[in-house]
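All protein chains of the complex are present and in place, except for one that has been dropped.
By letter and in written order, the chains are A, B and C; residue numbering begins at 1 in each of them.
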Amino acid sequence: MNTMRATVFQGMNQFEVQEVARPRAGPGEAVIRVTLTTICGTDIHIIRGEYPVKPGLVIGHEPVGVIEELGSGVTGYVIGERVLVGAITPCGQCHACLSGHQAQCGHGSGYEAIGGWRFGNTINGAQAEYLLVPYAQANLTKIPNELSDEQVVLLADIASTGFSGAESGGVRIGDAVAVFAQGPIGLCATVGAKLMGAALIIGVDGDDTRLHMAKRMGADVVLDYRNTDVVAEIKRLTGGGADVTIEALGTQATFENALRSLRPGGTLSSLGVYSGKLQIPYDAFAAGIGDHRIVTTLCPGGKERMRRLMEVVRHKRVDLTPLLTHRFSLDDIREGYRVFGERLDGVLKVAIKP
Amino acid sequence: MNTMRATVFQGMNQFEVQEVARPRAGPGEAVIRVTLTTICGTDIHIIRGEYPVKPGLVIGHEPVGVIEELGSGVTGYVIGERVLVGAITPCGQCHACLSGHQAQCGHGSGYEAIGGWRFGNTINGAQAEYLLVPYAQANLTKIPNELSDEQVVLLADIASTGFSGAESGGVRIGDAVAVFAQGPIGLCATVGAKLMGAALIIGVDGDDTRLHMAKRMGADVVLDYRNTDVVAEIKRLTGGGADVTIEALGTQATFENALRSLRPGGTLSSLGVYSGKLQIPYDAFAAGIGDHRIVTTLCPGGKERMRRLMEVVRHKRVDLTPLLTHRFSLDDIREGYRVFGERLDGVLKVAIKP
Amino acid sequence: MNTMRATVFQGMNQFEVQEVARPRAGPGEAVIRVTLTTICGTDIHIIRGEYPVKPGLVIGHEPVGVIEELGSGVTGYVIGERVLVGAITPCGQCHACLSGHQAQCGHGSGYEAIGGWRFGNTINGAQAEYLLVPYAQANLTKIPNELSDEQVVLLADIASTGFSGAESGGVRIGDAVAVFAQGPIGLCATVGAKLMGAALIIGVDGDDTRLHMAKRMGADVVLDYRNTDVVAEIKRLTGGGADVTIEALGTQATFENALRSLRPGGTLSSLGVYSGKLQIPYDAFAAGIGDHRIVTTLCPGGKERMRRLMEVVRHKRVDLTPLLTHRFSLDDIREGYRVFGERLDGVLKVAIKP
Partner (left out) sequence: MNTMRATVFQGMNQFEVQEVARPRAGPGEAVIRVTLTTICGTDIHIIRGEYPVKPGLVIGHEPVGVIEELGSGVTGYVIGERVLVGAITPCGQCHACLSGHQAQCGHGSGYEAIGGWRFGNTINGAQAEYLLVPYAQANLTKIPNELSDEQVVLLADIASTGFSGAESGGVRIGDAVAVFAQGPIGLCATVGAKLMGAALIIGVDGDDTRLHMAKRMGADVVLDYRNTDVVAEIKRLTGGGADVTIEALGTQATFENALRSLRPGGTLSSLGVYSGKLQIPYDAFAAGIGDHRIVTTLCPGGKERMRRLMEVVRHKRVDLTPLLTHRFSLDDIREGYRVFGERLDGVLKVAIKP
C-alpha cells in the first residue's frame, strides 16, 4: 500500500481526488491517517486560482487523525493515538517561534515555507487519507477520549482564528464588541468575544441563516446590513462606539465600517484576507482625534494552542458542532466544494471523512 | 429634617443605629438617599475592632441610591436619578488616579484618605439613610432602568473585587483556574474566571453550602479541603498545576496552597486581607523552578468600572442575586450583623434597606 | 489690567497679536502667566485654514508658566509656582479618563471639546500672556527648581507624543526600530526608542540638517530617502524587517514605507496626522502572511505624564534643548511663524517668550 487517495489541485478551477504516493515520516516528522477534515474558504480561493499554490499539491489544512507512523526523535506519542493538528505548524525552534510569533515560523529546512502555514499551501495537505506532519513534536496534540472528531475539527483553524480575533482585540469584561460578517470565522469570533467577557456582542451580516446562527452562538443583537445603517446603529447601541470591532470577511466595506464603529481609543481586530488596496478613511482614523489600534492576526497553531482549545470544548464552554452543517466522504468532496463554494443550502462548514 | 438614621461605630464591639446629622453636598460632592446597601466582611472586622476606624464613624461601603443633592460643579446628573457608587471613590485628578491606580487615589483635600477606600473607613459610609459622595463627577453611575437595586448592589465591592482577581491574574481562554475559598468574594472570583474564558474552574472551600453555590456560579469541580489533599488534587486535575490561582480568604493556609497549586510560570492573584506575617515557602517559590507572579488587587472603583459591571449584568452574562441570601431593614441591622458575623443559616450576603 | 496680548486666529491665513480679555479662573480652573511656549506644526495647519478652529481663538498648546490665580477647589498649589501644562488637558473624571483614555476625555461642561485637546483648539491657547487652565487639579505640574523653562517646554506636546510613538509600539530591549521623518516629533520618537532599549534605531528623512540631528539624538543609522531605497535598506540592516516602525509625518508614502519595512508580526506606530484617504497596500498587510499591528496615538497629557517626563529630563536621560533652534518674543511671533512655516534656517522648534 504505497498510495492513497487525495484531493489534488491541478490548475485554475481544476482539482480531483486521485491516487498519489503515500507519505513516509522522516526524522522529526509523523504520518497520521486522517479521520476528519473540512473545506476552508481559503481552499475555495486556491481552487479558483486566486491564491497561488503549485499544481500537484494536496489541499486542506484542518486535520484530525490517528498516528500511523512516527519519525525518529518524536517522543511521548504512540502509534494509534488520536490527534488534532493545527492549520499552522510551527517548528518551535526558529527566531520567529522563539519570540512568540509561531504563525510567522521561519524554519525552512526542506519546505518552501511562507510562515507557519504549510498544509495545503507549501506542503501536501489534509484532504487525503494520510498526512505528513512536519515538526511533529510541536504539532501533535492528543485528543481527550471524551471528545469526538467533530467536536474538535473546527479548532484547527476557524476557532483558533476566530477566538484570536477577540484575543488580539484585547476584549475585556464589560466591553461592547461588534463582529462584521458571521461566516464560520466571524461566528467563532462572536463565540470568542463571549468567552472573554464582552457584555454586548453585536453580530453583523446580510444572510438570515447566518444572523440566526449568530444569535445562537452568543450575539446579543444582530444587524442586517441590507436594511440597517450599521455604523449608526452600533454607535446608538453602544453609546458612542464599540470598544472592539472584529472584521471577519476581508472587504473594503466591512473594514471601513468596523473602523467607523469604534469608540475613540478602540481596537479593530482584523481577520479577513483582503485583495487589492485597502483604504483607511481619513475621517475615521488618524485625524487629530485618533488613537485607534488595528491588529491583524493569523491563526495561532502548535500543540499547546490546540490543547487549550480542546480544554474549552471538553469543559463545555463552547460547542461548535452546529457549524458543521454538511458531511461528505472524500470521494464526494467535489460536491462538498460545490455546496460550500456556492453557499447552497445554508451551508456553514463542510466535514470531509476520508 | 436635618438628621438621619445611621449605623455608627462606637468602639470595639459597640455600634448602634442612631440619629446623626444629615450630610449636605459641598462643591464637587453629592448626597444620595440610600435605597440599598449590604454588610461586608470588612465591616465585621471594623465592628470587632480588628480594623481601626474612628468612633463616631458611619459604617458601610456598598451604596445604591437616588440623587438627593448635587454640589456645584457636578454636571450631567439630575436630582432623583438612581445611581450606583463603587466602594472605592477615586478623585480622578491626582497622580495615582492619572496613572491608572485609582484604588490608590492620593487626593486628600478634607479627608484623611488611605487610598481610594473612603466610605466607612475615613468618611461616613453607606449603612444610613443618606450618604455624602466625594468626587461625585467621577463616582456617580446611573443605573439602567431595567436593573433593580438588588441586581447591582453587589457590584460596588465584591463583584468588582472578585472579578479583578481573575483580571489581575490574567486569565486567558483555556486556562485552568483554582479559587481558594468560596465566600462572597471567592464566588465572584469564580464568576470572573468563567467570564474571562477559563476552561476548568476549581472551587475550594470547607462548607457544603458554599461548595454548592460554587457549582451554581460556574465552578466545574469543587474540592472540600476537609477531606481532600487540595494541592495534589489540583495538580492531578490540571496535569501539573493551575495557570492561575485566586486567593480569596486571607490566611497562611489558603495562600500557601494557592502558591503550591500553580504550574511553573503561573500566577497567584491574591484578594484576601492577611493579618500578621505571611510565609512564602521556599520549595514552592523562588527556587530554581521559579518564575511565578503574585498579584494583589484592591477593589477597582469609579463610575466607568461600575458602568461596565452593570453592562455585564444588563446583558445577562452574570446574575449575582443568588448571593443575597438575607434581607434586613436598617433598624434591624444588628440582627443582620449577627447572622452574617456568625455565618448562620447559610448566609452569603445580607442586604440592608434603609 | 483686564487685557493681555495674545495670538489670535482671524480666518484663513490671517492671525495677529492683539489685545484681548485676560482670563479669570472659575471653580476648578487656574490662570497661569505664560513664561514660555512654542509654535507647533498643527498651529501652521490652523493658520492656513487646514484644520478648522473658530475665528477669534487664541492659538497654541505648549505652555510653561507661573500660577497667577487659582479657582475654588484647586488644592495643593500656591500662587507663583512654576508649572508645566500638557497640550492635552484631561478632566480625569469622565468615562474616557477613568478608563485610561485621557486623550479622549469626554468632559464637556462649558467647552466644545473634541477629546482632551482643548488649548488652541476649542478653548483659548498658550501663545498669549495668560492662559486659563481647565481641570487645573489634574493638569498643573510643578517644575523642579533645577529645570529651566527651555528644558521642559517641549515635553508638553512633541516629547509626550514622540515618546508615545515608541511606547505604543511596544519597543523592547534589543528591538530594531525605524523612524520615518525626523522633524521635531520624529526626533522625539527616535529619543523614545532609545530610551526604551532599542538596539538599532534607523532614522529616515530627506533633509541634511534633520538627518544630522537624528544622529545626535540617538539614531544609529540615518537613511536619506532622496538617494536610498529605504524599505530595501531597512530590510537589509535588520535581517528581514524592523520590529517596530514609527511614522511621524502623515503622508501616504511614509505610512506605506513604514508598513513595508516591518518584519512579519511587527508593529507600525503611527503619529502623523493624515489628510485624505490612506491606502494600505494588500501585499504588505492583511495577506496570508499578516499579523501586523497598526497603532495610532494622541499626545498623552495630564500632570502625572508631565511629572514623569520632567523626571526623565531631571535625571539627564534626555536633553531636548538642541531642538529649540530659534527664539522670538510674542510680539515677533509672526516672524517665528514665517521661519517655522517655511522651514528656514534649519529650524526645528521655535520658542516664544511672552
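The rule we apply is simple: a contact is a pair of C-beta atoms (placed from the backbone, for glycine too) under 8 Å apart; a residue touches a chain by one contact, two chains touch by 3 or more.
Values in this document were obtained by computation on a predicted structure and should not be read as measured data.
S.K.: Quick one: which of B:272, B:336 or B:354 touches the chain that's been left out?
M.R.: Of the candidates B:272, B:336 or B:354, B:272 is in touch with the missing chain.
S.K.: May I ask which residue of C:15, C:119, C:135 or C:163 touches the chain that does not appear here?
M.R.: C:163
S.K.: What chain B residues would touch the chain not displayed?
M.R.: 42, 51, 96, 101, 103-104, 114-115, 117, 121, 250, 263-265, 270, 272-282, 285-298
S.K.: Would you write out the residues of chain C that touch the absent chain, in ascending order?
M.R.: 163, 167, 172-176, 192, 195-197, 199-200, 220, 307-309, 311-312, 314-315, 317
S.K.: Tell me, which residues in chain A touch the chain that this view leaves out?
M.R.: 27-28, 72-73, 75-76, 90-95, 97-100, 102, 109, 135, 137-138, 302-305, 307
Definition applied: only the chains that are shown with their structure count from here on.
S.K.: Counting only Cα atoms for the centres, state how far chain B is from chain C in Å.
M.R.: Computed value for the inter-centroid distance: 40 Å.
S.K.: Indicate the residues of chain C shared as contacts by at least two other chains.
M.R.: Residues of chain C touching two or more partner chains: there are none.
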